[in-house]
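Only one protein chain is missing; all other protein chains are in place.
This part shows chain A:
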Amino acid sequence: MEKIISIANLNYTYPDAKQAAINDLSLDIYKNEWISIVGKNGSGKSTLTKLIDGLIEADSGTISVAGQIINEDNIWEARKKIGIIFQNPDHQFVGATVEDDVAFGLENQGMPREQMVKEIDRALELVKMSDFKKRDPQSLSGGQKQRVAIAGVLATKPQIIIMDESTSMLDPDGRKTVLNLVQQLRKEQDLTIISITHDIEETELSQRIVVLNTGKIVKDGKPVEIYDLGTDLRKYGLEEPFSSKLMSTLRDTVKLPEGYLSEEELEQQLWKLHSNM
């Protein structure tokens, strides 16, 4: 597997802060991977994305993007490969209208006008915001803002997409649609997805979950390995998946296997018990 991002012994402390936000963190992310980054409020997730995108500079340690250690001279090259959807979409809007806003990223790439119009339409269509092209992004509803922010990043066709809680204000169906869209693009266009989320269901889409705590990686594994931690997850501000919570309420009188079961597996178990009655 090809490494697309490689982070080694990274350290960062905000000016005047007592504690490090990122503490000797090392992490390899592979091409075409969907990786979830989870952890408590304040554990360092957004800080890590800002470091990867060169918005803040590490105190020590290195970050390589596509094989190149990033520094002041080549950060612009690296940034072209990375699209970040920030936690608060308001911070991302620069245009007076939705279409201008999406255009901004493309203008930066020096795309010809005609092609740009097509790309804007395509991106807005993908997130179902075409009808809002002429609107001021500030006048949109919370979820609509998030959709436009997503379109802005998709339009630039980055190789790596970092989503910092970028579906937190979408309704359940809308969230599913957007996540499926991202999944499809990942497969078709060989993208790498880094998803920061507090939604345990969203992590089911990923191949790997990394748990951050006080700026350090405390767990790194496949989703089932992480879910298998059970109530230990709470130490890191997380909760058990739905199936585990249901199993805990059933265990006193219903005989169930130990460890984590997915919802489908639990359904099968319950069905077996039901048919044996």
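Methods note: a contact is a pair of C-beta atoms (placed from the backbone, for glycine too) under 8 Å apart; a residue touches a chain by one contact, two chains touch by 3 or more; residues count from 1.
FYI, contacts and distances are computed from a predicted model.
S.K.: What is the protein name, per UniProt, of the chain that does not appear here: "NADH-quinone oxidoreductase subunit F", "Ferredoxin", "Energy-coupling factor transporter ATP-binding protein EcfA2" or "ABC transmembrane type-1 domain-containing protein"?
M.R.: Options "NADH-quinone oxidoreductase subunit F", "Ferredoxin", "Energy-coupling factor transporter ATP-binding protein EcfA2" or "ABC transmembrane type-1 domain-containing protein" narrow down to "Energy-coupling factor transporter ATP-binding protein EcfA2" for the missing chain.
S.K.: Any idea which of A:65, A:170 or A:261 touches the chain not displayed?
M.R.: Residue touching the absent chain, from the options given: A:170.
S.K.: Just name the one of A:6, A:46, A:156 or A:195 that touches the chain not displayed here.
M.R.: A:46
S.K.: Please identify, in ascending order, the residues of chain A that touch the omitted chain?
M.R.: These residues of chain A touch the chain that is not shown: 14, 17, 39-42, 45-46, 87-88, 90, 131-132, 134-135, 139-144, 147, 165, 168-175, 198, 200, 234, 237-239, 242, 245-246, 249-250, 253-254, 263, 267, 270-271, 273-275, 277.
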